[in-house]
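Quick one: the structure is below, questions incoming.
Note that one protein chain of the assembly has been removed; the remaining protein chains are unaltered in position.
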Amino acid sequence: MTEVTSLRPALAVLIPALAAVAVLVFGGRPNVRESWTMLAAIAELVVVGTLAADALAGRVPTTVAGTFATGIPLAVRADALGALFASIAAVLWVVASVYSVGYMRKLDEHDQSRFFAAFAASIASAMGVALAANLLTLFVAYELLTVATYPLVAHAGTEEARRSGRKYARYAFGGGVAVLGGTVLVYALAGSVTFTPGGLAALGTADPLLAEAAFGLLAAGFGVKAAVMPVHGWLPDAMVAPTPVSALLHAVAVVKSGVFGIARVILFVFGPEAVRDSALRWPLAGLAAATMILAGFLALRQDKLKRVLAYSTTSQLSFMVLGLTVLTPTAVLGALFHLVTHAFMKITAFFCAGTIYVETEREYVSQMAGIARRLPATLAAFSIAAAGLVGVPLVGGFVSEWYLVLGTLAGPIPPLAAAFWLAAFVKLLFFWPIVSTAVFEREQSDREWTRPEGLVSEAAPTILGPILFTAGVAVLLGVVPTATPFFELAEEVVAEVFGP
Amino acid sequence: MISVLEAYLDRLPYLAAVALVAIGLGVLVGERGRLKKVLGINVFQTGILLFLVAAAYRTGGRAPLARPATADAPSVNPLPHVLVLTAIVVGVSLTALALALVIRVRREETMAEEGVGEETMGEGGESV
Partner (left out) sequence: MSALLLPALVALPVVGAALAVLAGNRSAGNRLAGWISGGTLAVQTLLAVALAVRVGDSGAGTVRTVLGGFRPAVGVELRADPLAALAVALFAVVALAAVWYANATAVGGKTGARPDALLLLLTAGLSGVALTADLFNLYVVLEITGLAAYALVALGERGSARAALRYLVVGTVGASLYLLGVAYLYISLGQLNISKSNEFVSQVGLSSPLVLTAFALAFVGLAVKIPLVPVHTWLPDAHARASVPASVVLSALVTTAGVYAFVKVLYGAFGVEFLSANSAVGPLISALGAASLLVGGALALRESKIKRVLAYSTVSQLGIVVVGVGLGSRVGLTGASVHLLGHAVTKAGLFFAAGLLALAADAKTVEEYAGIGNRAPVPSAAFALLSLGMIGVPPTVGFAGKWYVLVAAADAGSWLLVAAVLVSSLLSLAYFGRILARMYFAPPPDSDRAESSDAPTGSVGASGDSSGGPSGTVGAANSVRALDALPVVAALATVALGLSASALAQFLEPAISGLLA
């Protein structure tokens, strides 16, 4: 692993940031505005692609943008873990951009410029999170991510949206303060906050109580965005945001930045050795296991489709957190690969929910009867995603959950593996009724239908295309997982941290 | 007995300074009238200035410029006097400003009592 100076990591952060500016500048002309978004998304994909290729080849492109306070460099670098997260975000940004354009126009949403600008700014911040070379840079990006996503949550401007926005800001900034506290502690204890595979050696010799406090603060701070119970409350409420936001940010970028932060802290700040000895390891694992199962049961009680998906996300995120705390190489590999598979499956599910809303204005599970007749392709994609989330073979979720379970069985507390099975079972309980209602039930009243029953009228290609693409990738990840660069990157991270 | 009295007499300026400071602060805290508060500040400051002047005094000392110091008759320290002169100037300006403000406040209150509208007020119009 050699560091190479390159401007590309900085470019990966700047492209979406500039896109945000361009969107605001050309706000008055929607077509020009959307061209900028698309152009930026494609350019971003290319840049991040080369970064990922470099990371796989053992090179770490690094940009040092200057020194920040107390001489800590403000630096971005694409190591394997960073490239993994960045590539998920880059691929899905292209897809989500196409989808959002279709979605927002179809609904004729207000303040679209603000929406697209904040969207691009969120991606820029997520890229900053992914590529940050040290904890302080990560914190900077993590806070900016909160700032950039807040307008998206509060977008509707209704009392409900503003309340959810306030809740989101309270949780996220509260978590940010905890991260800041942990970062200060790490810096005071170790004299450095640079990410190092296997952890900072100086932390091992530091006062154990303070080191535990630092770990606790960081885990709690990142745990907020990772929606680990009991600090998950913002996520279901944040579903008031327009669907593309829920899809990309609240299923992928934002929540994953929390999981990603925990991964960075465990693998690159404290290191597996120190975390194994930490008194907080099993409490964290316990919270994650509880979240996996409890969130599933909470999802059972929801009727609004997006809230079902939100609780499902809460549950899935804790899959990764549990895998990271179990800390066997296989479990960590599973957790990192689950970061990828869950992203593609969940974004598909959210896209489908959005499509159903756009086409039929229905957002409750109880209203879904017979929808499959009208939107067969959408429902097929939804079923694939749901199957993957439950852990049915041949979809990506099966592979990552397989590694998670194997890794846990090989770990110090094998019975924890039962948590994965139980959580998957609960998922089956809430996904099955949705699919069965949509496919097998006939609708009670056709009062609201504008077209004759049974007529297929799928959404526009800009909406349907992205859905089919992400569902396809989800299947690909399940059929030939090891052939995808994502899997290789995850393997590379494990090799870096645990040794070959 | 005599020596105790002498000791007090020697420190008389200091005692007077303490007394002035205490009276000034007492008036400042105890009195509600604005004019009296301004007077209190003045007394308070005078006490502090007296303290400085007293500290400059040397037994048998002379004014330095009038008659140069000799071995048996040192000159008093001139620096505190300079300081006190400056402080008096500062104090006078502050008192002037304070009195002007007292008048302004009184005028505003009278107008409020008589129910005169804001727009006819001298200087206190709503500014943003």
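A and B are the chain letters, set down in written order, and residue numbers restart from 1 in every chain.
We take it that a contact is a pair of C-beta atoms (placed from the backbone, for glycine too) under 8 Å apart; a residue touches a chain by one contact, two chains touch by 3 or more.
Please read all numbers here as calculations on a predicted model, not as lab measurements.
Q: Can you pull out the displayed chains that the omitted chain is in contact with?
A: Hidden chain contacts in the full assembly come out as A, B.
Q: Given that one chain is not shown, which residue among A:4, A:177 or A:279 touches it?
A: Of all options in A:4, A:177 or A:279, contact with the hidden chain holds for A:177.
Q: Touching the hidden chain in the complete assembly: which of A:162, A:304 or A:362 does that?
A: Touching the chain that is not displayed is residue A:162.
Q: Of the residues A:28, A:71 or A:415, I need the one that contacts the missing chain.
A: The missing chain is touched by A:71.
Q: For the chain that got dropped from the picture, name the residues of chain B it touches.
A: 21, 25, 28, 34, 37-38, 41, 44-45, 48, 51-52, 55, 79-80, 83, 86-87, 90, 93-94, 97-98, 101-102, 104-105, 108, 118-119, 121-128
Q: Suppose we count only contacts with the excluded chain; which residues of chain A make the list?
A: These residues touch the chain not displayed: 66-71, 74, 136, 139-140, 143-144, 147, 151, 154, 157, 161-162, 165-166, 169-170, 173-174, 177, 180-181, 184-185, 187-188.
As a convention for this text, only the chains that are shown with their structure count from here on.
Q: Distance between chain A and chain B based on Cα centroids, please, to the nearest Å.
A: From the centre of chain A to the centre of chain B is 69 Å.
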